[in-house]
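The chains shown are only part of the set, and none of them has been moved.
Per-chain numbering from 1; labels A and B assigned in written order.
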């Protein structure tokens, strides 16, 4: 019976571990998305700055 | 009773010659050798004696439920806690909520906020009173606990304990303070009342921040030993001892504002004595916890 309890406990722990792992996969996908979006925003910001500077340079 | 006073005498002696708590340390070591730690005994020990520095973080983690009683699980559980810590820390970096320049205690606050589902939309949010408490406690904890993972977990659980276990008791401490100050020195209380200072005393600093930022950490940790192990009432006696210690100064001040300002910035050099006397006073009024065999 003791073995039974131990086995059950291990099963529960493994289930919790695997839930964590799969949640972490989701987080990682989101992380990439965030990095990507920041990249785009920065490029945009840079482009806009360049555009804003152009008229001044023309003066 | 005689045994007790003898023990007290010896403790005082050790304190003087620098061997304080030699026998206490040994008896704690015996407790810590158990495969399954006896939480109740550890509590009693911490209520009664100051914890030796080298065991403080471990005992606090066990008493706050960060580590389970079983030694065998400690490594595994700490592994989970460390991962959780770095997951949350990394997440804040990803969303650019923190940078390398963010002070460590603010990092702890944002981590705590994130984990409680209360992360604000931007780091420039106005601080809530409970954030101020968290920061004050984290700042003191940083000086007491070296490892940052431990420090974060202990701060969080310490604050959570204030908000759960002690939630109903903490608001009653100002009344208890008045009551015990009256017992110890009625004249002093009358003076405070006459100045209208009773309602403006730094209760927030005393009973919400648990004296974080008021006393140096080396003395403060001896009070927090008691708070962690189940008594927030010790805080009342620390406040009473502060008043008794600076009685002459306080009696000479005659406005509530001056008294409060002085109490918020008390001189630090007598804090060790204040804590020792506060513990004695606490034992005197509330009894010494019996170390069950």
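The criterion applied here is as follows: a contact is a pair of C-beta atoms (placed from the backbone, for glycine too) under 8 Å apart; a residue touches a chain by one contact, two chains touch by 3 or more.
On a predicted model such as this, the values are computed, not experimentally measured, just so you know.
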Exercise. In the full structure file, how many copies does each labelled chain have?
Worked result: A x2, B x1
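To be clear about the criterion, only the chains that are shown with their structure count from here on.
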Exercise. Approximately how many whole Å separate the CA-defined centres of chain A and chain B?
Worked result: 37
Seminar exercise, completed: As the complex stands, chain B meets chain A at residues 87, 91, 94-96
Problem set entry | chain A residues touching chain B - in the complex, by the definition given at the top | 24, 27, 31, 34-35, 38
